[in-house]
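Missing here: one protein chain of the complex. Every other protein chain is in place.
Up next is chain A:
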Amino acid sequence: MSNSVIIGQYVPGQSLVHRLDPRLKMIMVFLFIIFIFLANSWMSYLVLTLFALLSVVTTRIAPSFVIKGLKPVWFLIIFTFILHLIVTKEGDILFSIWNFDVYSGALWKGLEISLRFFLLILMTTLLTLTTTPISITDAIESLFQPLKRIRFPVHELALMMSISLRFIPTLMQETDKISKAQASRGVDFRTGTIKERLKAVVPLLVPLFVSAFKRAEELAMAMEARGYKGGEGRTKFRELKLKPMDVWIFILFIIVLITFWILRT
């Protein structure tokens, strides 16, 4: 457990996608997701799929990694596909298995929904594969900046996110330590009924929470001692600057979207 401290699924790299401004990446993924649901002709799906596959190739991440990222949703994709085959009764009967008719409309609908799912997960996975959590935090802080006007605590939210990211490995190491300490005192985490196993988690959680609160208190004191007084008058070390390359890629993306729009029916 203590070795698996890589947060999220970020795969280090120097590809074009890795170096793309995180704000642009997030906007692009967001727009892409909206457009997935606007697709209605097979040509429009083709454009989106080609763009998605091109993105995968550009990241230079081994496809096996990308597929691993999709693992939790394979079931969902296949499940919706089968569900559509069973439920939808449109178009012509293509073939029958044991008195059960499969309609052409059902096949098309099923494929459509599964493809939408697939593209959606693929693009968001690419985002997390090529962007460090801290860059995502920076991007969120920067993109949400306008919300400051309606008093949305943008800076505080970003700080909370980055401190959480900072402490995930620490707390994981601690969980490991406590579970070993409790196991040495005879707590059994591995065997027994589900109820017994859930009960065994209590002596793990209580010390973990106690120490997390203590850490929070000390951290707050340390932050104050280092002059933290909220977002006012603070400068920023990590700055996001749009590079010419970012702009070109974004223009390309817009062209793809326009092509997509033309190919819609």
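One rule holds in what follows: contacts are C-beta pairs under 8 Å (C-beta built on N, C-alpha and C of every residue); 3 or more make two chains touch, one makes a residue touch a chain; residues count from 1.
Going forward, contacts and distances are computed from a predicted model.
S.K.: Can you tell which of "3-oxoacyl-[acyl-carrier-protein] synthase 2", "Helix-turn-helix transcriptional regulator", "NADH-quinone oxidoreductase subunit H" or "Energy-coupling factor transport system ATP-binding protein" UniProt lists for the chain that's not drawn?
M.R.: According to UniProt, the chain not displayed is called "Energy-coupling factor transport system ATP-binding protein".
S.K.: Given that one chain is not shown, which residue among A:E90, A:E156, A:E196 or A:E218 touches it?
M.R.: Looking across A:E90, A:E156, A:E196 or A:E218, the contact with the absent chain belongs to A:E218.
S.K.: In the complete assembly, which of A:R19, A:K68 or A:K236 touches the absent chain?
M.R.: Hidden-chain contact among the options goes to A:K236.
S.K.: Which of A:Q9, A:S104, A:T124 or A:S162 touches the chain that is not shown?
M.R.: Candidates A:Q9, A:S104, A:T124 or A:S162; residue touching the omitted chain: A:S162.
S.K.: Go through chain A and note every residue touching the omitted chain.
M.R.: Output for chain A: 5, 134, 162-163, 165-166, 169-170, 173, 214-215, 218-219, 221-229, 233-239.
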